[in-house]
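Just below is one structure, and these are the notes that go with it.
The other protein chains are all here in position, but one chain of the complex has been omitted.
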Amino acid sequence: MKKEVIMAKDIEFVVKQIADTVLKNEAYFSELDGVCGDGDFGYSLARGFEKVLAEWDNMDHSTPGNFLKKVAQVIMSAVGGVSGTIWGTMFLRVGVKLGNKTEITREDAIELLHVAIDAIKQRGSCDLGDKTYLDALIPTVDALEKAFAEGKDTAEALEIAAKVAAESAEATRSLVAKKGRAAYTGERSIGTLDAGSVAVAKIFEDLAIAWKEN
Amino acid sequence: MKKEVIMAKDIEFVVKQIADTVLKNEAYFSELDGVCGDGDFGYSLARGFEKVLAEWDNMDHSTPGNFLKKVAQVIMSAVGGVSGTIWGTMFLRVGVKLGNKTEITREDAIELLHVAIDAIKQRGSCDLGDKTYLDALIPTVDALEKAFAEGKDTAEALEIAAKVAAESAEATRSLVAKKGRAAYTGERSIGTLDAGSVAVAKIFEDLAIAWKEN
Amino acid sequence: MKKFCNDPKNYVPDMLKGIALANQDKLKYIPDYNLIMRADIPQPNKVSIMQGSGSGHEPAHVMIVGKGMLDAACPGNVFAAPPPDYVYQTTKLIAGPMGVLHLLNNYTGDTMSFDTGRELAEAEGIEVRTVVINDDVAVKDSTYTVGRRGVAGNFFVIKAVGAASERGATLEELEKLGNRVVSVTRTFGVALTGCTPPAKGTPIFTLEEDEMEMGIGIHGEPGRKRVKIQPADKIIDEVFAIVADDLPYKAGDEVALMINGMGGTPISELYILYGHAHELAEKRGLKIKRHYVGEYCTSLEMAGFSLTLVKLDPELEDLLAAPAEAAIHIF
Partner (left out) sequence: MKKFCNDPKNYVPDMLKGIALANQDKLKYIPDYNLIMRADIPQPNKVSIMQGSGSGHEPAHVMIVGKGMLDAACPGNVFAAPPPDYVYQTTKLIAGPMGVLHLLNNYTGDTMSFDTGRELAEAEGIEVRTVVINDDVAVKDSTYTVGRRGVAGNFFVIKAVGAASERGATLEELEKLGNRVVSVTRTFGVALTGCTPPAKGTPIFTLEEDEMEMGIGIHGEPGRKRVKIQPADKIIDEVFAIVADDLPYKAGDEVALMINGMGGTPISELYILYGHAHELAEKRGLKIKRHYVGEYCTSLEMAGFSLTLVKLDPELEDLLAAPAEAAIHIF
């Protein structure tokens, strides 16, 4: 695996990118959630990341770990529903895992992504195939890991991961929702996209482009 | 004026004709009332005459006067709103006026129609130009009287009256409603037909045809 | 037409049956006259109070029959005043030695039916007095002889005379009291949608996606003007001024403030409207002693609201606060 060290500013850059993607897609994400869910997904996430951006300058930027823990707090205080807890827990646990580190390797990055995946699994008591974030996130992280292992540079690896994310999100159409509100529609959820998975795909897509330009 | 005597059975025939017209036009009359009123005119009248027909055989048929008083009672017990009282009062007063008569002349008929007009005027404290029944009924009765005076036979006179009724109803478009619910819309009632006047027109139109066929 | 009903012609009787079944211990239902009355009426020491009106305004009036409120209601079909005969028969059934008070909202149809019904009852020696409610400031009194309509403000008249009658007030006192409440009550209504009388099957009027109607009555009659939809606070700015300027209500006045839903507007929106109305009332120096947010006088499923102000005095405030019962209840 190529040595390429990710810095504090890169972590912050990623969070800002996520915020941009979420805000840009507010209406689209809500619309997706409306088909079999309750139509608040885009709105909820947007209000959370809006607040993250609003409090950005007042946040603790001493270490990536402290920064992410603060992001988690802001989200937990602003976002309700499944998303508030899921995203809050993800950022919190990744922040805790980072500890005082200020430089992280690409191996570290993959490990942190697995922390995020485990957070979703545990908090949401869900797994691959339940038609949640995981159905996009797990294949995407796998692809990223593989790309790193094959020696691709980060920009290139992200591009590959983004493609997998998009495909995986699209593939959620074939799944029956087993968790969250969409689960109540049972078989009728077949044929619809999972909002959370599409969000994962959009985030990686935008991130790949931004990373290249950066 | 030609001598042509109207009999008990003719009075009953007229009431039946009115009932037919009202039932046939239920939806249309309600629609007209819905433009500036509350959309119940056709429904209210229809429920009343439906009940008149349902109780027809049990009614007092001894004299036209007793018969019309019974019709009045049925309507007053079945129809609410302006129409219930107006139609009830009309039939009641005409019935009272008839007394024990069993044969009535054409002069009597005109007099009875004036009793009806006065009943509306008094009960509704309204007059020509207020956009009520009167705006069709008064010119129509005038035309009928004139036709009788000119020696036309009843069928012919009714045909002339029906034409005037239709024109008068159409002419209510230019009036501002000053009475009833439509009055609340003020100037906005200009351009719309008065439901009550259209009912008068339809009744005379159907009556003229039926009289000829009879 | 999307309604939970059976044969639309049975809309009113089916509803009345529901009310009667739910309240068998307290109410009597006489289908012949659409009559819902208290089972313990007439009483020797109490004037009996009734209101007619068309149906479609529920809870007014069939669901607010109860101790301290109406003693009877005999509605007509949806949006049609009761037939004169209902008024007459109901008056007879509830008449006690202290007489009967007729309350009616000022509409031509109701007035005609009640006049006729009253005449018939009086001919049998029943003493009847009438209070005509006309709180709707949307109708400009001077322009048409029909006068102002009676709308959601009727709740306050009913509540006040209902309480006073339980305390033994005479027919004459109740008539006076009723007229006094009317004289200090003002209402204005706004609609976002029309409504569909069941028997008609189609909406009485329709509004575009971005339109609202200002000054509606409670029968789906179109209102004063049709304008582009505005933010809630802007709407309240206009409506509150129209209502408050009418009496007018002045700094230092003690008032009751009502935001009444028209049937299709959720209570969350009513509280959004209430919040700003409350602010404006305080800004004008009015002291809000009682507040009412919910559905009191509706137009079927119409999305809309009306705002009512009542100027209080200690007696009126006390009557409004007195205990009362009705078919509608929360707990």
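Order of writing sets the chain letters: A, B and C. Residues in each chain are counted from 1.
We take it that contacts are C-beta pairs under 8 Å (C-beta built on N, C-alpha and C of every residue); 3 or more make two chains touch, one makes a residue touch a chain.
Just so it is clear, the structure is predicted and the values come from calculations on it, not from any experiment.
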Q.
What shown chains come into contact with the chain that's not displayed?
A. A, C
Q. Out of A:V82, A:L98, A:I160 or A:L175, which is the one that touches the chain we can't see?
A. A:V82
Q. Taking the full complex into account, what residues of chain A touch the chain not shown?
A. 30-31, 34, 36-40, 43-44, 47, 73, 75-86, 88-89, 123-125, 178-186, 188
Q. In the full complex, which residues of chain C touch the absent chain?
A. 2-7, 11, 14-22, 55-56, 58-59, 63, 159, 192-193, 207, 209, 212, 229, 231-233, 235, 263-276, 278-279, 291, 293-295, 298, 300-301, 303, 305, 320-321, 323-324, 326, 328-331
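The definition used in the following text is that only the chains that are shown with their structure count from here on.
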**Q.** Graph class of chain-chain contacts, one of line, ring, star, complete, other
**A.** other
Q. So what's the Cα centroid distance for chain A and chain B, whole Å?
A. 75
